[in-house]
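Removed: one protein chain of the complex. Kept in place: all other protein chains.
As written, the chains take the letters A and B, and residue 1 is the first residue of each chain.
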Amino acid sequence: MSDLETRLAELEHRVGELEDIQAIRRLHWAYGYYIDFNRPDEVADLFAEKGSVVFLSGEYVGKEGVKRLYGDWIQQRFTGGRPGPVHGLLLDHFQMQDIITVAPDRQSAKGRFHGILLGGWHDDFQETKEEMMPQQFMEAGIYENDYVREDGVWKIQRLNYMMQWQADYESGWAHTTAHLQPAAKTYPEDPIGPDVLLPESEHRETWPYRQDVPMHFAHPKFGAILAGREKG
Amino acid sequence: MSDLETRLAELEHRVGELEDIQAIRRLHWAYGYYIDFNRPDEVADLFAEKGSVVFLSGEYVGKEGVKRLYGDWIQQRFTGGRPGPVHGLLLDHFQMQDIITVAPDRQSAKGRFHGILLGGWHDDFQETKEEMMPQQFMEAGIYENDYVREDGVWKIQRLNYMMQWQADYESGWAHTTAHLQPAAKTYPEDPIGPDVLLPESEHRETWPYRQDVPMHFAHPKFGAILAGREKG
Partner (left out) sequence: MSDLETRLAELEHRVGELEDIQAIRRLHWAYGYYIDFNRPDEVADLFAEKGSVVFLSGEYVGKEGVKRLYGDWIQQRFTGGRPGPVHGLLLDHFQMQDIITVAPDRQSAKGRFHGILLGGWHDDFQETKEEMMPQQFMEAGIYENDYVREDGVWKIQRLNYMMQWQADYESGWAHTTAHLQPAAKTYPEDPIGPDVLLPESEHRETWPYRQDVPMHFAHPKFGAILAGREKG
């Protein structure tokens, strides 16, 4: 192989990695836009065949698990099962601060994101008024997700959402205990429950309790990647 | 053409597309920074010659239309016509969650963004206190914009801002009816009005009313691009 061909092959790999990062950012932002509007089918399409999502210390497994969480639970609670947006109903998820690390073979990746949720319903809203949910609330969380390239397309392998706090709008984070507590029962005993509960070591009490959220990119191996590499 | 040259030409195209995405993100973030500070001239420079902006179901056309909206209306209302920032005056637009899709010929593109606005004036602020505007308010919206490469530089072809909700700070989104309502009259009958009203089918009532915000990237053609492509 000529010197030119070697350089070209290396450059193709570097460009491929930049495209991977771009594709995964796009995947997560799309996830955000779909959950704003309560679209469980579109959300499920973003997951790998054996993908899963972690929410409130429970793991929802496979496309069925994903749809149970975003459909049977969240969409049902907020919109009575209709895909949104719905008059007077707010569930805005703002997504930002992406740190994505692609494995050397470009077949898997990790991603961390920061999210803010503003939700609730307007006085004019005449439908589902779930007792468990305050009329207007804020929430923030961190994602530490796994991705996989499946049939040539990047998909979510495991979406691990770690809620950091919840706050009723009126009283704020200083005076609110999170209205969502860790899952206690699994499906089907709880018809909207997760397939499995996380092991005790990964169980997370909610606000005002806090836990560390380990950063995949602070790993010694990824540390060097963190701040760039000299590449000529 | 040799095999190496073919591979190089393909790679040049892929790198060009990554640069396009980067340039368009930058263009939208710059737009955000300029409107924070009420700089209608700088905002207008980001638009194509025949660019336009959609706001409250009305379309402001050309550089004159853009300046009418960001200058004669918004800057005039907030700062009395002075470029900001201005003491005691807040109009912070936080921009995030970019999904940008470049056309195969790299001459046009589409972009979706999420934005939050925190605005109002401090008690110390002694100037324009527009009756129509609450003293402190929040707003969020989604953009679905069109871009064009003009004389080799990416410009905004059509900025389509779709306000999702407004909330007085004191009462929140649950108890606020949007203080901004859809445009009813055009320029010059309304000296700060749009050049044209959107057709009835695109007319958008404001919060607590909601409408769908179609996602350009969910288009079947762009769907494959959404989650990345295998490229070796």
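Basically, contacts are C-beta pairs under 8 Å (C-beta built on N, C-alpha and C of every residue); 3 or more make two chains touch, one makes a residue touch a chain.
Keep in mind the model is a prediction, meaning the values are calculated, not measured.
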Touching residue (missing chain; options A:D105, A:D151 or A:D212): A:D212
Contact with the hidden chain (one of B:A44, B:V86 or B:V213): B:V86
Residues in chain A touching the chain absent from view: 4, 7-8, 11, 14-15, 18, 21, 96-99, 112, 114, 116, 140, 142, 164-165, 172-176, 207-213, 215, 217-218, 224, 226-232
Sites on chain B contacted by the missing partner chain, in the whole complex: 2, 4-5, 8, 11-13, 15-16, 18-20, 22-24, 26-27, 29-30, 32-33, 37, 42, 46, 84-90, 92, 94-96, 118, 120-125, 135-136, 149, 152-155, 169-170
